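Below: one structure, written as structure tokens.
Just one protein chain is left out here, and the rest sit where they should.
And then subunit A:
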Amino acid sequence: MSRHVVCPAAELPPGARKVVVVDGREIGVFNVEGRLHALLNRCPHGGAAICSGVVTGLSQSSGPGDYRLERRGEFLRCPWHGWEFDMATGQSWCDPRRTRVRSFEVKLEAGSDLVMGPYVAERYQVTVEDAYIVVDL
């Protein structure tokens, strides 16, 4: 694992995002209401530069006639086909093969940050350290 200073924290106030190149990889760093996220800037579905997408929430429903927007600001929507990804885990919420994605989620909890198969946006650990944004690759 290698640590990379991406920018001073002041350059990434809440609501801001930045695409940086670390180790030859484009990574989007986001500050959503103080929560920091870093995602590989390539959508695992079809290759779009996903970090230009809209930050959004989940539309949930218990059945016809009931619609709720939940978890506002926790999801990134791909600018091409609109797949939504949980920014904290990289987990896809649009994959029709959902069970396969869930199996990756279990690995995540076991502490594996980098080995994520197709359909899970790659995720990097971001921390604020001496007022710099640092990305672990």
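Heads up, the rule we're going with is that contacts are C-beta pairs under 8 Å (C-beta built on N, C-alpha and C of every residue); 3 or more make two chains touch, one makes a residue touch a chain; residues count from 1.
As a working rule, contacts and distances are computed from a predicted model.
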> According to its UniProt entry, is the unseen chain "Carbon-monoxide dehydrogenase small subunit", "ABC transporter ATP-binding protein", "Hydrolase" or "Oxidoreductase"?
Replying inline: "Hydrolase"
>> Need a quick check: the contact residues on subunit A for the chain that isn't drawn.
In response: 45-49, 52-54, 79-82, 96-97
